[in-house]
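Every protein chain of the complex appears in place save one, which is left out.
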Amino acid sequence: MHARKRIEIVVEAVRAEAVTLLLDRMGATGWTILPVLAGRGHQGIRRAGDPGGVDDNVLVLCITSAEVASRVLAAEGELLGARPAIVTLTDCQVLRADHF
Amino acid sequence: MHARKRIEIVVEAVRAEAVTLLLDRMGATGWTILPVLAGRGHQGIRRAGDPGGVDDNVLVLCITSAEVASRVLAAEGELLGARPAIVTLTDCQVLRADHF
Amino acid sequence: MHARKRIEIVVEAVRAEAVTLLLDRMGATGWTILPVLAGRGHQGIRRAGDPGGVDDNVLVLCITSAEVASRVLAAEGELLGARPAIVTLTDCQVLRADHF
Amino acid sequence: MSFFEILPPSVLFFALGFAAAALRSDLSVPDALAKTLSLYLMMAIGLKGGIAIAQPGASAGLVPALMVGIALSALMPLPAYGLLRAATPLDKATAAAVSAHYGSVSVVTFAAAVGQLNATNTPYEGFMPAVLAAMETPAILTALLIARRGGAATSGGAKEMAREVFLNGSVVLLLGAFLIGWLGGAGAERQLAPFITALFPGALCLFLLEMGITAARRLRDRGRGLDARLIGFAILMPLIGGAVGLAGGLLVGLSTGGVGLMAVLGASASYIAVPAAMRLALPSADAGIYVTLSLAITFPFNVLAGIPLWLWAARLATQ
Amino acid sequence: MSFFEILPPSVLFFALGFAAAALRSDLSVPDALAKTLSLYLMMAIGLKGGIAIAQPGASAGLVPALMVGIALSALMPLPAYGLLRAATPLDKATAAAVSAHYGSVSVVTFAAAVGQLNATNTPYEGFMPAVLAAMETPAILTALLIARRGGAATSGGAKEMAREVFLNGSVVLLLGAFLIGWLGGAGAERQLAPFITALFPGALCLFLLEMGITAARRLRDRGRGLDARLIGFAILMPLIGGAVGLAGGLLVGLSTGGVGLMAVLGASASYIAVPAAMRLALPSADAGIYVTLSLAITFPFNVLAGIPLWLWAARLATQ
Partner (left out) sequence: MSFFEILPPSVLFFALGFAAAALRSDLSVPDALAKTLSLYLMMAIGLKGGIAIAQPGASAGLVPALMVGIALSALMPLPAYGLLRAATPLDKATAAAVSAHYGSVSVVTFAAAVGQLNATNTPYEGFMPAVLAAMETPAILTALLIARRGGAATSGGAKEMAREVFLNGSVVLLLGAFLIGWLGGAGAERQLAPFITALFPGALCLFLLEMGITAARRLRDRGRGLDARLIGFAILMPLIGGAVGLAGGLLVGLSTGGVGLMAVLGASASYIAVPAAMRLALPSADAGIYVTLSLAITFPFNVLAGIPLWLWAARLATQ
C-alpha cells in the first residue's frame, strides 16, 4: 500500500467543471464526481432538482499524491473562485502506486 | 489547513431528517446528503427504488469540529434512535477554518 | 469508538457485483454502493448514462476490521480482475463495534 | 370469454417482467419511470372518477359505498392480526404492521381491475376512485392501535399520524384529482381524455412490466427463508378480504363492476403508502417482511388469480 | 364564463401541488419527470408554432412582433433594476440578476396561457413561440451591462455570453422545434398531432402539479426572512411587465389571443434559463433571492391571477 491524499470537494454542479479543470492542470491523474441530494451550509438548505439546476451540488473526489494535493490547495484563490462549499483533505492508502 | 472531523452516516432515507436535525442541534454548520444505490448489512440487501421507498438509504456527510463531533456521538441514544446503519468518524483537514 | 478500516472502491457498474461478492467472501459484514455521475482516469472521461451503461461507474464503500481489510487487499489479483479503477483505504472509527 | 379477456396484455406484461427478473435478465425500468407511472395512474383514476360523478345522478350510492370501504379498511387489520399471531411466528409489532397493509389497498391492483372492466366494457360506479382513496389509510390507524395495545413502541404523535392519514401522497393526489375532475366535468373530459383514457392501457402495461420485475427481484433479494406460514397468509388473507369486500359491495347494492372492484379493494394490499407510514410510525416492525409479503406474494397473486376471480364472482353474484 | 374557464384543471393541479407541499404531504414528482415535461412543453410549443406558420400568410406580422418581444426583454430589466435599487435592500449584483429574470420569460407560464386559449378556442398568432424564444435571453445581456456598470464582477468573456444567449438549451429547443415544424408543415402535423396536441393538456396538468410542489417547497426552505419589499416587487413587476406587453401587442396589431400572450410574456419571469446563466455570469449575486422571487412568488401569482387578468384585458382591449 502507498500513502496518498484524498481530496473531497462539495461544489455547485454548474461550477464543477472549473474544479476538475483545476485538478487536471495541477497534475491529478483522475477524479470522480458523485451526485448530491441535498445539503445545508451558510446559504441555508440546497435541495437538488430545482428547475434551473442552480441548487444542485456535486461532490468531487480526487485521490492524488501529497505534492499534487498541496499544489491544488495552494491554488486556494482559484479554487475558492469556483466557490466550492467545502474542501477536505484526508490521508489514505492506495493499492496501485502507478495509478495516482 | 485546519484539523476537523468527518462524520459519515448511512441511514434510511425516511429517517434522514432526524439525523440532520440532530446535527443542526449539536451545532454542525452544515451537512451534505448523498444518494445510495444499494447496500448490504444485517438486514440483507437493500436496493433503492422499491415502490414505497422504504429500502432507500442515504449517506449523510458532515465536516465539523472535534467538539461538535463528540457531542453528536455522545447523543448516541438519539442518533441510534434514527437507526443509522453505520456511523464513522475520520480525521480530516479543511481549507477554511471559519466555515466549520 | 472503535478503530476500523474504510475501503473505498470506484469500479464499473457492470462489475460492481464481482466486488461486493468478494467483500462478502472475505468476511465484510456489509457495504454500500453510491452512484457516480462522471469521472476521469487513464481511460479519459467516463460520463454516466450512455445507452448501454458501460461508462457507468459506482463507488463501493465498506467499513470493516483491519483483518478483513487486509484479506480484501491481499486478494489484489481477484480485485483487479474486477477492474476497479481506484481502491483506497482510510482509518476510521465506528460507534458500534459489534456491527462491523 | 376469449383468451384476451382471461390474460389481457397488462397481465402478460407482469408475467414477462416477473419471468425476466426471475431468470436474471438485465431488463430493468428506471425508478423515475415507475414513480411517474404510479403518479399517472392515480391522476388518471382520480380524474376519471371525478368526471364521472359530475354527471347528474352519478353520486347516488356514494355515501354507503364510502362507509363500507372505510369499515373494510379499518376492520380488516383485526382478523389479519389475529391470524398472524395465531398461525405465524411474527412478533407483535411486525404482525400489526402487516395487518395495516392488508386492510389498506393497492392503487395498481385497482387500476389493473379497472383495465379489465374497460376491456370487457363492464360499467362501474364512477365514485369508486373515491372509495379507493378513502380506504388507503384507516387501516394504518387500526394497526397502530393494535400495536400500542400490544406494547410496541410507536413513534410520532397524533399530529404526525393525522398528517400520515390525510396528507399521504397517494390520498392527496387521488382525492385532489377526483375533486378537479368533478369541478371540471365535461370540459375537463374533452381536454384530458387522450391523456387519461387513451393512454391508460399502455401505461398500465408498462407499469405492470416494472411491477413484475420488482416483485421477482424482491423475492430473490429478501424471499429466501420466508416462512411457509407467512406465504400462506399472503394468499389466504386476500381471499378473505376479497370475500368480505364482495359481500360489502352487494350489501350496498353496487353494480357488477362496482361489486367486483370492491372485492378487489378488499383483496388488495398496500405496498406504497403503508410501508412508508409504518417505517415512520412503527420502526421496530420488520420492513423486510411486510414489503415482501404484500409486494412479492399478494400483489402477483391478485394480478394473476385474484382479479379474474373477483370479477367473475361479482358477475355471478349480481345476476 | 364557466368555472372551468376561470379555474381550469391545470391551475387546480398547481394549487393542489402547492397545498400538498405547504402542508408537508409527502407527495412528490421525480426530478426526471419535471425535466421531461419541460422538454416536452418546449418541443410541443415550438412544433405547433412552426407548423402554424408554414401555412400561407401565417407569418404576416412576425417581424414587428419579434421586435416588440426583443425590445421588451432587453428593456424591462432597466425599470426592474431601478425599482429594486430604489425600494429594496438588494445589492447591485443581485438587483441586476433579478432584473434579468423579469425581462426574460417563462415557458411554463406561456404554456399555461396557451392551454387557456385552447380551452376557450381563442386563436392566436402561430409565430408566438418564436417570440417566446426570442425573449428568453436579451434580458441577460442588459442585466450584465447594468451589473458591469455598477462595478459587479461578471465572469466569462463575450464568447461565453454569446453561447449563453444563443445556445441556451431552452432557446435551442424552442427555435429548433419551431424550424422543424415549419419545414415539416402539414406532414409533420399529421404525424405528430397526437403527441403535441392531444397530450398537451394532460402534460400541463402534471407539470403544474409539480411546479406547485416546487414553489411551496422553495418558499418553505428559503422564503423565511424574505423582505416584504421584495415580495411586493415580485407582484408589482409582473403587473408592469404585463401592461407593457399588452401595449406592445396592441401596437403591432396582434389578435386577441396574441395580445394576451404578449402581455403574459411581459408579466412572466424566467426560472429555468436565467438562473443558470446568472450563476455562471454573475456569481456574486444571491441565487437564493432570484430563484425564490421568480419561482415561488411571481410564477404562482401569474398562474393564479396574472393569466386570467391578461387574457381578460386582451379581450377587452381588442374589442
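In this document, chain identifiers A, B, C, D and E correspond to the written order of the chains, with residue numbering beginning at 1 in each.
The rule is short, and it goes like this: a contact is a pair of C-beta atoms (placed from the backbone, for glycine too) under 8 Å apart; a residue touches a chain by one contact, two chains touch by 3 or more.
Please read all numbers here as calculations on a predicted model, not as lab measurements.
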{"item": "Touch partners, limited to displayed chains, of the chain removed from view", "value": "C, D, E"}
{"item": "Given D:G61, D:P201 or D:G223, the one touching the chain that is not displayed", "value": "D:P201"}
{"item": "Of E:P64, E:P79, E:G150 or E:G184, the one touching the omitted chain in the full complex", "value": "E:G184"}
{"item": "Touch residues of chain C, complete complex, unshown partner", "value": "12, 14-15, 43-45, 47-55, 83"}
{"item": "Chain not shown, touching residues in chain D", "value": "2-5, 7-9, 12-13, 16, 20, 23-33, 118-119, 194, 198-199, 201-203, 205-206, 209"}
{"item": "On chain E, residues whose C-beta touches the chain left out of the figure", "value": "30-32, 35-36, 39-40, 43, 47, 163, 167-169, 172-173, 176-177, 179-181, 183-185, 187-188, 191-192, 194-196, 198-199, 276"}
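As a working rule, only the chains that are shown with their structure count from here on.
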{"item": "Contacts common to chain A and chain D (chain labels)", "value": "B, E"}
{"item": "Result of counting contacting C-beta pairs for A-C and A-E, higher pair", "value": "A-C"}
{"item": "Distance from the mean Cα position of chain C to that of chain A, given in whole angstrom", "value": "19"}
{"item": "CA centroid of chain B to CA centroid of chain E, Å", "value": "39"}
{"item": "Residue numbers of chain A (touch at least two other chains)", "value": "34-35, 90-91"}
{"item": "Numbers and ranges of chain D residues touching at least 2 other chains", "value": "31, 276"}
{"item": "Chain pairs that touch, as defined at the top of this document", "value": "A-B, A-C, A-E, B-C, B-D, D-E"}
